[in-house]
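The complex appears here without one of its protein chains, the remainder shown in place.
The first chain written gets the first letter, and so on, giving A and B; residue counts start at 1 in each chain.
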Amino acid sequence: MKKALALLLALCLALVALSACAKGPEAPGEKTYRVAMICDSSISDGGWGAACYNGMVAAAEKRGWETAYTDSIDQSAYADTMISYCDLGYDLIFAPGNQYSDAVKQVAADYPDVCFAVLNGATSLPTENIMSMLPNADQIGSIAGIIAGLMSKSNVIGFIGGMELDTTKSKLAHFESAAQVINPAIKAVSAYAGSFNDTAKGMELAASMINEGADVFFGDASAVDSGARQAIDQANGDTVRIIDIGQPADLLGQNPCVACSVVTDNAAMLAICLEKCETGTFGNEVVFGSLENNCVYLGKFNDALIDADTQAKILDYVKQLQEGTFSK
Amino acid sequence: MQKTKVLNLLIPTLSVLLAFLIGMIIILCLGSNPFQAIGYLVKGAFGSATNFGNTVVRAMPLLFTGLCTCFAYRCGVFNLGGEGQFLSGAMAAITVSLLIGSEGWWVTILAMLAGTVMGGLWGLLPGLLKTWRGLNEMITTIMFNYVAALFMGYLYTTALREGSVPQTAPVPDMTKIGRVFPDLRITWGIAVALVLGVAVWYFLFNTSKGFQLRAVGFNQTASSYNGLSVKRYMLAAFVVSGAIAGLGGACDILGTQFRLISGYGGGYGFDGVAIALIAQLHPIATMIVAYFFAVLRVGSTTMQVGTGVPTSVIDIIQALVIIFAVAGSSMQYLPKFRAFMLNLFEKKEAVSE
Partner (left out) sequence: MNWIAVSDLLISAVRMATPLLFVALAELYSERAGLVNIGLDGLMSFGALVGFLACYWTGNPFLGVLCGALGGVLVNMIYAFCTVTLAGQQIVYGMAINIFAPALASFIYRVVFGVSSTLAQATLMKTVAIPGLKDIPFLGKLLFDQTPMVYAVYLLVVVTAVYFNRTKSGLNYKAVGEYPKAAETMGINVIRHKYFASVICGFLAGMGGAYLTTCYVNTYSDGIVAGRGFIALAAVIFGRWSGSGVLMACLLFGFFDALQLRLQIGTDLIPYQLFQMIPYVMTLIALTLFGSRIAGPKAKGKPYYREER
């Protein structure tokens, strides 16, 4: 009996001892900055998670930073994960969503030397070591609305949201209002999937909106949108009558129905944060992403679906939007 | 008897080590150093006072849900509704603290009471269905978990939503449960949990009511022949275990989380079941195993961060730990295995003595 216990104890000790030996010191040399991202969804979700991850990688490449990520984590692990990165000496933590704000505030207070960048964070969030990055949801919605206003023949346009986030709501509001500026007869149908990854639900929602007559779609629901695009493709068959406007990356070519995308350049916004972190000017600031600083822009047109004339009109309206002369 | 106790301790420990061994092999296959990974795990859990504090913070809700399961199972009530009861406690607590229009320690007490009562009520429902309609509580409690989780969704997206994002407003500062040490996130909620754990242990093993409750759990037929009202004891077990989980939810929302948000509380109830089973339904052991779970959670987060292996690998390892540990403890009830092990030890001891 005692033997078994002794064996067990020895095994435990051996494990601890070996692990202690294995902890080597970090290689000395020139300081390489490191950024880490946390995410509650998967970074290979082909939507929000992927866009944010790719944004981080692009921004880090531009500035020569190393990257790391932790994805698909539970809400209860937000703080622990960030603390782990802080303890390991990461310089900046990238939290792509407002849902991380509470955890970021808690951790940031304990680690004043680490920078925290929150995408879609509130304007009231920034402190000494927290910055918000806020893409202009109004503009994103309006750009999609302009395209929809010019392209819709049925005068019904569809919008699928994931959750009722503030940014999603304002995208929807401006999507509809901008379309109505161009074509007052338009009405928008909208619904929330209550999820960012239930692809099947996106399909069902899009299918029933098509039945309501919708012929231009826009969405803010990550993987749910890919389900919607699939339903649109199915309804279209061989000739594309119903089109989709992609976001947040340039999705042209992913599905035949994608006519254009409204691109949010997370990388550009994050790069600003990284730079400020390097120069020690980080904090107390909101980085706005908009048409003005090229963090929000119109993706490439699908020439087969949008004729040159309409393309010119869209560009014209978007220019008006940027200059503030696009009336609402 | 002594041998059985050692076996009870030894087998789960060995199974967990075995699960880790597999986990380390997986990590090795992914090209990371498994010993370094374990090093990160230890460092993440005990590397600093903050890390240690986090393990305690993570353990608190698990203590409550573990004790909830422990209490119910002792009476033969397979309450899987710890999650729903935990959430309903949290919902009641935050509703009280937000809507009462005032803040202070007395609101904290009131909110904790509300959480306890609501948890108890959420336990009472499946209890009534069990005693009154004879329904299997394993199924009804799972259904009630879903109802509670969806209702929470309704609260934070619609009813108690605070402005822009789908979440409720935070608990007012004066209503929050205070920290034990100013620099660590540990709150007095952990003290509540520890006292509760000891109380459950005392009640179950040192009072006549507790003995009767366990008797009902051990053999219902014999108990009813001995004049015990089986239904009443079972109902009580439902309510008390629900109340324990509900109090846990209240302590968590008032001390750690402060607001309801998407994904809140997911998995605590199930962890509680696994914890109590691994601890062989002993309240004190339940608390120890709950702490071990928290160490595993916090440490493995650091392990993922340090080694850079995908999060899913960490989830796989954690699932393996549960699979092996519970397999280890359930194996002991296999008549064949039990006889084999006892036999083995007897021989060994005969040789060594």
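Keep in mind that, in the parts below, a contact is a pair of C-beta atoms (placed from the backbone, for glycine too) under 8 Å apart; a residue touches a chain by one contact, two chains touch by 3 or more.
Just so you know, these numbers come straight off a predicted model, no measurement behind them.
Touching the hidden chain in the complete assembly: which of A:G97, A:G121 or A:G227 does that?
Here the residue in touch with the unshown chain is A:G227.
From the list A:D110, A:D166 or A:E204, pick the residue that touches the absent chain.
A:E204
Among the options B:S102, B:T158, B:N219 or B:N343, which residue touches the chain absent from this view?
Residue touching the absent chain, from the options given: B:T158.
Contacts of chain A with the missing chain: which residues?
Residues of chain A in touch with the missing chain: 41-47, 50-51, 53-54, 72, 164, 189-192, 194-195, 197-201, 203-205, 207-209, 211-212, 223, 226-227, 230, 249, 251, 254.
For chain B, which residues touch the unseen chain?
Touch set of chain B with respect to the missing chain: 78, 80, 129, 133-136, 138-140, 142-144, 146-147, 150-151, 153-154, 157-158, 270, 273-274, 277, 310, 312-313, 315-316, 318-320, 322-323, 326-327, 330-331, 333-336.
What we mean here is this: only the chains that are shown with their structure count from here on.
With centres defined as the mean C-alpha position, give me the chain A-chain B separation in Å.
34
Which bits of chain B are touching chain A when the two form their complex?
So the residues of chain B in touch with chain A come to 3, 6, 10, 13-14, 17, 20, 33, 35-39, 41-44, 47-48, 50-51, 54, 58, 153, 157, 163-167, 170, 185, 258-259, 261-267, 297-298, 301-302, 304-306, 308, 310-312, 315, 345, 348-349, 352.
Going by the contact rule at the top, pick out the chain A residues touching chain B in the complex.
The touching residues are 1-5, 8, 11-12, 15-16, 18-24, 36, 40, 68, 70-77, 79-81, 83-85, 87-88, 98-99, 102, 106, 110, 122, 163-166, 194.
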